[in-house]
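What you see is the complex with one protein chain gone and the rest in place.
Chain lettering (A, B and C) follows the sequence in which the chains are written, and residue indices restart at 1 in each chain.
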Amino acid sequence: MADNQNTILQVENLHTHFFTESGVIRALRGVDFSVERGKVLGIVGESGCGKSVTAQCIMNMLPGNGRAVEGKISYYPRESIGSQTEKVDITGLPPRGKAMRAIRGNEIAMIFQEPMTSLDPVYTVGSQLMEAITLHQNVTKQQGKEIAVDALAKVNLPEPARIFDAYPHQLSGGQRQRVMIAIALSCNPTLLIADEPTTALDVTTQAQILDLMRALQEETHMSIIFITHDLGVVAEMCDDVAVMYLGKVVEQTTVDAAFHSPQHPYTRALLRSIPRLTDENQTRLDVIKGRVPDPSVVPPGCAFHPRCPEVIPGLCDVHTPEVIKLGGGQEVRCLLYDDKLMAQSPTRTALAESR
Amino acid sequence: MAKQAVLIPVLDEEDPTLAAGFAKAANVSGDIGQLSVGQLMWRRFLRNRLAVGGAIVLIFMYSMILFAEFVIPYDHFVSNSDFVTRPPQLPRFIDSEGNFHLRPFVYGTETVLDTVNLIYLHKDDLTQIYPIHFFVKGKPYKLFGLIPWDVHLYGVDEPGTVFLLGTDRNGRDMFSRIVIGGRVSMTVGLVGVILTLIFGSVLGTASGYFGGIFDTVLQRGIEILMSFPTIALWAAFAAALPPDITAITRFFFISIILSLLGWTSLARQVRAKVLAYREMDFASAAKAAGASHWRIILVHMLPNALSHIIVIATLAIPGMILAETALSFLGLGIVPPAVSWGALLQDAQTVAVVLKFPWLMLPGAFVILTVLSFNFIGDGIRDAADPFAI
Amino acid sequence: MLAYFVRRLFYMLTTMVFVSLIGFFIINLPPGSYIDVYQAQRQNMGTSTASAELEALTRRYGLDKPVYVQYWKWITGFVQGDFGISFEYNREVKELIWQRLSFTVLIALGTLIFTWIVAIPIGIYAATHQYKIGDNAATFVGMAGLSIPDFMLALVLMVIVQNVFGFSVSGLFSREYIDAPWSLAKIGDLIKHLWVPVLVVGTSGTAGLMRIMRGNLLDILNMQYVQAARARGLSEPLVIIKHAVRNALHPLIMLLGMSLPSIISGSLVVSIVLGLPTTGPLYFAALRNQDMYLAGTFLMFLAGMLVVGNFLADILLALVDPRIRYE
Partner (left out) sequence: MAQKENKTNPNGSVDSRTTLLEVTDLKMHFPIRKGFLRRVVGHVKAVDGVSFSIQKGDTFGLVGESGCGKTTTGRCVMRLLDPTDGQIVYYDREEGPIHIESLEPTEMRVFRRDMQIMFQDPYASLNPRLTLRQIVGEPLIINKVASGKELDDRVAELLRSVGLSPEYMNRYPHAFSGGQRQRIGLARALALNPEFIVADEPVSALDVSVQAQVLNLIKDLQEEFGLTYLFIAHNMSVIKHSCDHVAVMYVGRIVEVAETKELFRNPLHPYTEALLSAIPNPDPRQRKSRIILEGDVPNPARPPSGCYFHPRCAYAKEICSQESPPLQEYAPGHSAACHFAKELSLTGVL
């Protein structure tokens, strides 16, 4: 997949650890996924699965005590002359170095979960917008301001010239998130990372923002990594889906397959547990038992096995599943699809019958 | 009540995320849920070496002033004209001829006349050796003012003297004076803090919980009090104390004066906490269950605010000790013949004196040690409480 | 913004009214009337006072009238520059205080500037190097600085200077300049002497400010807008200075007004040890001698300085923080 001309970002076997005063927290334990050019990849998972840490790794902005100890993030920038894409190894760049900063905000941009706190309260919207533009584009102040006002207009903010001079506290949550998007898109990035951009917003505002992001994506053909815990938003926004559980991607596939033929038991259980409008009123929901364990006490074998409804004792708690490619580009980390191991399994026949 | 409970299978184990975080913060392994928040904080506190060190120092110093009469070799008020400003007699093990003594000893005193300044100067007489004895019989006294006893911690045989920290200008034993002075200096802060705690938490809680006019008036009052330079106001009140009151009355008045300004910051912080807790759902839940105001304040607010209050109180004590020292140093606090560290330091007001008799500054070292210990403890409690506080 | 300014001004004036009440209360604290004190002092000095003089005094301050009249007479006189007389010096208070007050202000301002210049960079360093050696050292030194009584520090510093450099640093001027008229050389001499009280008074304030700055900055560094600034590609120094430090400084501006009381307090005590011609020695002497008009006037002015300082800090905060400016 890495050789695929359409890949813009490739994450391979990424391990990220946090070194705290009382031990190492293994936040990512081998994350693999890839983002295709012009596509929207949804990363979905429950709290603590490592989806935000993944975003920080791609931006190379881990907090001081965090480090990517293993694995690789390869970024394939805009096509240069001769249609030869040059590969950038993000994990190899110093986080504060010039090379990384030239990518950050310019080629890969990011928007955050809390619109209320992601703008600096003491500077105007305009000055924060100009910060990004003048840093990455060789323009005069006047040109920069034009680009900035344009960017504000592009995200459908009313009276962009007035918003340019406004302070963040004078704007509503939805307006601030639009400003964040304007800042992120002002330098025409090829990849946008959106970390739960609508979680803190009301449902009608969320609809506004999702609508805007979709329209802008269609217009600019940028790629988006859309991180969320809301399966409805994933279905709405994404082309591909990566489902994460406890620091690993357990399934990556197209959005249609994820919702209509999910293969990993976790994906299936997650989909069953959400209330749907089409349900008969007040039926019982299917639940996943237990909860996500702490990253410092990861269960052996498949990390999901203690909660898995399809667990095979003696197999799932012993062997760590590898990525298995199924048809249609679907990839899954589950021993149920490991023919070799399943063949040795004593419960195989029983299971085969039950299927 | 004859309901049959539905048997829903117990699905949940402990929450690993939060529990693990708390366990790490408190450095406990195993069942975190059995330990109360207070116990968790205590365990975390014990890991802080500076704070525990401060606590040990303070325990040591407070026991010293508690058993002061036993610890000191001389009465702190008895002058001795033969030994005016004698330098400290350091306990030694090896004499001038290089012989090792198992029992520590001090040298005797040799007095010479400084013909230029016309004063007597004292120095160690290397020929006289007085071994230090422990638990010696001496002047009778009453321990805690109750138990008559005559045993002292240490002493030397007559005609030797043991002025471990030297003597002052009246030939009084500095060590004895420092220990007795510590009684005032180390407790004035405690009494002041107790008053501060009472004023601060009651007024802060009332203004936060009930709000309204009372709150407004109190907040404005605090602002006004805070716009005085503390020492200046303290000194003004202290100067107004009638001159003919007893030392003990004066001590209590000084404590009250110190807490007069101290309660303001505590009241503000308690108020802020109470305002926060008042909006928290557990207080609403108690109200919904029919709890009275008193129950909500005493069961739900106070225990949660307690760690904050303790931190503020601990960190307020050094301020009061320093203030007493400064006031007494200026002659406005504890006045002779009563002694406190600040009053003792009055003897060391000029460079000339300090250069000639540096040991007169020693009470200051005790001030620093005490204040530093309280600061370390206060900081330690704050660090310990931080991860668990709401 | 104008409404904010007017409101703060109104706050300041009301505070001053209450401060004056407390000042008057202090003047009245010692038992007996000043006339008694005055008379006693005159007699001590061997001069019997003409009863006419006493009567004039009684009339001037309405001492035979009810308390509120006394207060009114005193405060109206006060705002017109009549602060009463000093029994100790037998002079009008206003003749005694101005120079001393201005030196107090000078030392306070010098200390304030010193504290900020030293504490802020150390605080920034400590926060950006949390738990590293530099941070721990700064914390420990800061703690020690908080624990030493000002006057002891002054003594120790004087002893060190005298022993090592061989000159005296007490006072604000060298002997030859004390009575000399103002000149560049005299100002230079003043600056040469000023650093000792500034260093001594500033030590505890610096320690406190450094710890607060460190804490604030650590909080701000976790804010999302700092992350967002990084994500825009800004260099780390720019992120820290432009976004983090700027926001961390705001709470300190509020503290600016609140740190004045301890600076003034410190300068009062230190002045005694260093023999500075500031408010301190005269104020404490006035209190000990129950020279109440002098003491009360000093207290009023010291408090007034703090109230004005608080007011200025409020205005400054509004100028730098748009959330307040556009309230």
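We take it that contacts are C-beta pairs under 8 Å (C-beta built on N, C-alpha and C of every residue); 3 or more make two chains touch, one makes a residue touch a chain.
Source: prediction; values computed, not measured.
Chemist: Taking the full complex into account, find the residue in A:T16, A:T91, A:Q113 or A:Q175 that is in contact with the omitted chain.
Modeler: Residue touching the absent chain, from the options given: A:Q175.
Chemist: Kindly note down the residues of chain B that lie in touch with the hidden chain.
Modeler: 1, 3-12, 14-15, 17-19, 22, 31-38, 40, 216, 280-282, 284-292, 295, 299-300, 303-304, 388, 390
Chemist: In terms of residues, what is the contact footprint of the unshown chain on chain A?
Modeler: These residues touch the chain not displayed: 46-47, 172, 174-175, 202-208, 210-211, 229-236, 238, 255-256, 258-260, 269-271, 273-279, 281-288, 291-292.
Keep this in mind: only the chains that are shown with their structure count from here on.
Chemist: Along the shortest chain of touching chains, how many steps lie between chain B and chain C?
Modeler: Each step joins two touching chains, and the minimum needed here is 1.
Chemist: Quick check for the class: compute each chain's Cα centroid; which one is farthest from the centroid of chain B?
Modeler: It is A.
Chemist: Using the touch rule stated at the top, which two chains are linked by the largest number of C-beta contacts?
Modeler: B-C
Chemist: Taking the mean of the CA coordinates per chain, how far is chain B from chain C in Å?
Modeler: 27
Chemist: Please set out, as single numbers or ranges, the residues of chain A touching at least two other chains.
Modeler: None at all.
Chemist: Which residues of chain C touch chain B in their complex?
Modeler: Within the complex, chain C contacts chain B at residues 14-15, 18-19, 22, 26, 29-31, 143-144, 146-152, 155-156, 158-159, 162-163, 168, 170, 258, 260-262, 264-266, 268-269, 272-273, 283-284, 287-288, 290, 295, 298-299, 302-303, 306-307, 310.
Chemist: Enumerate the contact residues on chain C facing chain A in the complex.
Modeler: Those in contact with chain A are residues 130, 223-225, 227-236, 243, 246-247, 250, 320-323, 326.
Chemist: Inside the complex, what are the residues of chain A that reach chain C?
Modeler: 59, 61, 64, 96, 101-106, 109-110, 112-114, 117-124, 128, 131-132, 135-136, 167, 169-170, 180, 183
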